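A single protein chain has been omitted; all remaining protein chains appear in their positions.
Going by the order they are written in, the chains are A and B; count residues from 1 in each one.
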Amino acid sequence: MPTLFVLIPFIAILLLNLFYTQKVKKLAYGAGILITLLQMFLSCTVIFKIAGNFFSAIEIKYFVHLSIDLYGAIVLFTIGLIAFISLIIRRHSDHAEIFNFSQLILIIMIGMNGTIMVTDIFSLYVFLEVTSVASFILIAKKKELMALNGSFKYLLMSSIATVMILSAVAILFMTYGTLSYSALGALLKGTATVPTQIILAIIFLVTGLSIKAGLVPFHMWVPDAYSGSGASVSILLAGIVTKAGGVYAILRLLMDVFPHITLIKEVFAFLGIISIVAGALLAITQNEFKKMLAYSSISQIGYIIVGAACGTPLGFLGAFLHFFNHATFKSLLFVNASAVEAQTGYKELDKLQGLGGKMRITAGTSVIAFLSTAGIPPLSGFWSKVLIIVALWQVGYIPYAVIALLASILTLTYFLILQRKVFFGKPSAEFENTKEANRGFIIASLILAIITVLIGIAFPFVLNFFKIKGLL
Amino acid sequence: MNNTVLYILLGLLVFSSLLTVMIKNTLKAVIALALVSAILTVIMFLMGAPLAAVFELSVCAGLVTAIFASTISLTDDPTPEPGKNKKRLGRYIYLPIIIAVVIGIIFITKPGLNFTTVIPAVSENTVQNTLWHERNLDIAGQIVVILAGVFGVVILIKERSKN
Partner (left out) sequence: MLSIIFLTIVLLYIIGFYCLITTRNLIRILIALEILTKGITLVLIYAGQVSGQMSTAQSMVITLIIIEVVILAVAAGIIINIFNINDSVDVRKIFRNKE
């Protein structure tokens, strides 16, 4: 089963490129949609164990070092969902561009699926680089100056992160002679006191992974990359690429390799709290729609990291649920931002005014997304934030829990500013003729809004499901 | 004898990397980078990694130099920079200071950095066996990266004829 997630997109790319005719170019879009739906279906079979044995039997046992557990399956489902959303929006582009875009989406899915399923630090690095290379190309595809600027900054910071992560891998390899998660976890558990070179390795690893995940103070590439890219690419980046790359790597390493080392957990908790506060404060001062959403993403990723840094099962559950919820509501916000930009042509907040009457569905789904981000019950964001804050309280990080709670108020502040500026109020004269967004945007935002509301309302069932699986 | 040669080569490595960052002309800096690759190849061969040394020589000293040279020729900056000679070398005044400070910190505090292995090596395969049987996932990753790179070069460098 794990190999299928990496092999199916690869075979699709090969087939699409071998038979390179005009008809095949149109098929590329359909192939992309089909594969994202297939990924969602296969990951659901792992989660819910529907006909589990049948699908697990379709396994090509060539790559033996891949494995999926329940949390990995949730992330795989999220990847499929967000890739599906970002493909739906693109229904009206020309064929050559759709061909390139679909294939790059397939490559980035191979990269992200690989990051989730590996059991080895160096293979983690390899698939992180696959994701990064595909995202550099996707951001720079637009070929405007802001897009190239964002892509080059991302490339630069990603290469620095590579140097740091590989230094840490080299030191760990030097000391323990092995690279797999389980062996390293067992060996690190055995040591009573942490040797000095492991502390050096942890410093390098934290720096490198924080750059990849976009934590403060290494977040410089995030606003430029998110705002410079095109519509579907910014949805993909904000919704899943940063998270399935850097953030998932941090979560997996905290779960499997470093669960007994308190130094790394404290450092990540500290960085997470700074990210929550700094991201929220910087978002208030922004003038551009997508840049404000980018700083909000930094803040929410801070919540995920803080939840994981607790180390308790409740903390990890809260972190992964916030992972999924953030993917849905942040992608919804980016879908709406792209819809607004497509219809009005403006990116800056002070030029947009009073679009609520004209673009009703966009405004309505934005309200749902904002409330979920700020953590208002009964939407999904509230539940995952509550889990994280309770986990912080239980471990003893009481000031951090208070700060995380108060930051929700900051979140509400900047989103109210956003909502008021863009959607409420009277429309100015030039927006008299703006219509509702295209059908692709409407379908995407409705799907994501329904998921947000459903998970929020049905949350006791979700919690019960995880209790049954023994993760709580 | 072997150790002395290694030390001399390491010193040459640092010297040529200093040369690379301080040369004013970008093209000559790239050639100095190829020199760094060549010295690194010999060092790796002496340390017992012949296959990686060959890879480093053929790829980094060859392909990377070609990519840099073509990029430099395609982005030929026509505006000259007058009067920047003194300022350019002046920027590197801080480098010896930083190096001295870092090395001073390392030697004074002398942290318990103990680069020895805790767990001794188990079996010794050849590189071919390791690469193709145990780390075949890396090979798959490399194939996908190269595929992505091909897409990138095609998308970024191809200029669409305006209809």
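Heads up, the rule we're going with is that a residue touches a chain if its C-beta (ideal position, glycine included) is under 8 Å from a C-beta of that chain, and two chains touch if they have at least 3 such contacts.
Remember, predicted model here, so these are calculated numbers, not experimental data.
> Any idea which of A:H65, A:R90 or A:K153 touches the chain not displayed?
With A:H65, A:R90 or A:K153 as choices, the missing chain is touched by A:K153.
> Which of these touches the unseen chain: A:I137, A:L205 or A:M292?
Final answer for the missing-chain contact: A:I137.
> Have a look at A:L14, A:V64, A:A96 or A:V163 and name the one touching the chain we're not showing.
A:V163
> Hey, which chain A residues sit against the chain that's not shown?
The missing chain touches chain A at positions 122, 126, 129, 132-133, 136-137, 140, 143-146, 148-149, 151-153, 155-156, 159-160, 162-163, 166-167, 169-171, 173-175, 177, 179, 224.
> Under the stated touch rule, tell me which residues of chain B contact the chain that is not displayed.
So the residues of chain B touching the missing chain come out as 3, 6-7, 10, 13-14, 17-18, 20-21, 26, 29-30, 33, 36-37, 40, 43-44, 47-49, 51-52, 55-56, 59-60, 63-64, 67-68, 70-72, 74-75, 77-79, 91-92, 94-95, 98-99, 102-103, 106, 113, 115-117, 120-121, 124-127, 129-131, 134-135, 138, 141-142, 145-146, 148-149, 152-153, 156-157.
Assume only the chains that are shown with their structure count from here on.
> Over in the complex, which chain B residues touch chain A? Could you list them?
111-115, 117-122, 135-138, 140-142, 144-145, 147-149, 151-152, 155-156
> Of all residues in chain A, which touch chain B in the complex?
So the residues of chain A touching chain B come out as 6, 10, 13, 62-63, 65-66, 100, 103-104, 107, 110-111, 114, 118, 120, 122-123, 126-127, 129-130, 133-134, 136-137, 140-141, 143, 174-178, 187, 195-197, 200.
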